[in-house]
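The complex is shown incomplete by one protein chain, all other protein chains being positioned as in the whole.
In order of appearance the chains are A and B, and numbering begins at 1 in each one.
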Amino acid sequence: MAIITFMSDFGMSDHYVSAVKAKILSTNPSLRIIDISHEIEPYNIAHAAYVLKHVYKDFPKGTIHMVAVNSHGEKNKRYLCFKIDDHFFLGPDNGIFSLVCQSEPSMIAELFNSENDNTCFPAKDILAKNAALIASGSSMNDIGAFTKDYLQKIDRKFRATKKQISGNVIKVDYYGNLISNIEEEVFNVLRKDRKFLIQFGREKMDKINISYNEVDDGDCFAIFNSLGLLEIGINKGNAFRLLGLKYDSAVSIIFEDSTK
Amino acid sequence: MAIITFMSDFGMSDHYVSAVKAKILSTNPSLRIIDISHEIEPYNIAHAAYVLKHVYKDFPKGTIHMVAVNSHGEKNKRYLCFKIDDHFFLGPDNGIFSLVCQSEPSMIAELFNSENDNTCFPAKDILAKNAALIASGSSMNDIGAFTKDYLQKIDRKFRATKKQISGNVIKVDYYGNLISNIEEEVFNVLRKDRKFLIQFGREKMDKINISYNEVDDGDCFAIFNSLGLLEIGINKGNAFRLLGLKYDSAVSIIFEDSTK
Partner (left out) sequence: MAIITFMSDFGMSDHYVSAVKAKILSTNPSLRIIDISHEIEPYNIAHAAYVLKHVYKDFPKGTIHMVAVNSHGEKNKRYLCFKIDDHFFLGPDNGIFSLVCQSEPSMIAELFNSENDNTCFPAKDILAKNAALIASGSSMNDIGAFTKDYLQKIDRKFRATKKQISGNVIKVDYYGNLISNIEEEVFNVLRKDRKFLIQFGREKMDKINISYNEVDDGDCFAIFNSLGLLEIGINKGNAFRLLGLKYDSAVSIIFEDSTK
């Protein structure tokens, strides 16, 4: 039996999260639901996409990922099921899954929605029911009509030249670490053994650390993290509060001029 | 095997929630526990009742709902198990279940409590143990003595005349939406095709919206929500912060004088 993951911007102080779970369990009491997070910032699709992007592949193939972020905020009222990389994704047609997955969807179905045309709680009435059906063995054409039409969004990308990589902070995590969109792979290709300076806010560093604990408590580190992204932080401190950087702040790596 | 739901005002930074779950699993390791919320405002029975009222029926019949809100705050030290609408409810005798369910209980048992007369952790020592027994197939007279005596509380109700429905905000949800006790059914019966004005704080609206996204971002909406209650909010905004309304604030609907 496939696992259903569940991510939302519902918080945990209302009945919304448990109502969705109750709907899944009423459809099939043996299903297994794993919470990704219900503390996604309200309406923030970028936050939701970042979190899901970096965890969905850790789940077994066939897992159903249900996302209810800004779930009734879309005027088109379309709810989609994507099959990508042998994972299923269910959510409103708001572009989130184009931010989550690099690969093209192999199938897309627009969920049938005849009985609940004007539901005020689509996460329960539409997403939960259909996630439970897929997890119980239904195929995509049992729950929707195939389509090729869906909203696509594009991530903010770094810019790279031979001299410099310019990126941005794309996530401030729970510890206050600043995660940028600068990729380790690109850095390795461009560097060619040259010295370099990492610049962010008023700080400069000339070194990439190997581990978080390589620097003393309270000192700055720069590391390519488990996602392969440049992450800046303060060992046992909060870089977000102390460095004055935040979501979208500039981070760049400038290579030494090798012709000098 | 029946599901156990668990709601408390314990928060998640202490050992209280997991100690209760450990007790259930030690009694029967195959039981399934679904968290409703552990972020109920401390001691706030109205908050707890609101959340449980709007989700319990979504669970399969036979589900056991365990509520540990203000769980050692009652001087009578009675702990009850109710059977209502084919669901079981376990909690202190503090009136909460009379707020949750419209129907009369079909059975009430006062939980046996001989070994733990002075327990400081009744949610674990009394509620968890007995919830696990019921979920494992015990009957109510195995775990307590039948009684008819329990504390009842009465919800604040709206008042309705031919001219006006006057209600209150009964919940501010995670998004800052203001949920009132004005019911869609009553509105439909009284309206008789007349125009109307919704009044709350300094605002007036002359329309009920069909969906949250019918208004532009930042504009006010009024909707009968998935619970059939009048809900006021700001699309992608926080009505609680922006409108100056809060728990208990007045909301009314005034009908146009049809004799004019």
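Keep in mind that, in the parts below, a residue touches a chain if its C-beta (ideal position, glycine included) is under 8 Å from a C-beta of that chain, and two chains touch if they have at least 3 such contacts.
What you see is a predicted model; the values in this text were computed from it and never measured.
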Option touching the unshown chain, where A:38, A:72 or A:124 are the choices: A:38
Touch with the omitted chain, as defined above, among A:112, A:150 or A:212: A:212
Chain B residues that touch the omitted chain in the full complex: 10-19, 21-23, 25-26, 29, 42-43, 70, 72-75, 77, 118-121, 124-125
Positions on chain A where the hidden chain makes contact: 3, 5, 34-41, 47, 50-52, 54-55, 58-60, 171, 173-175, 210-213, 223-226, 235-236
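Basically, only the chains that are shown with their structure count from here on.
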Cα superposition of chain A on its sequence copy chain B - rotation in ° rounded to nearest 5: 120
CA centroid of chain A to CA centroid of chain B, Å: 32
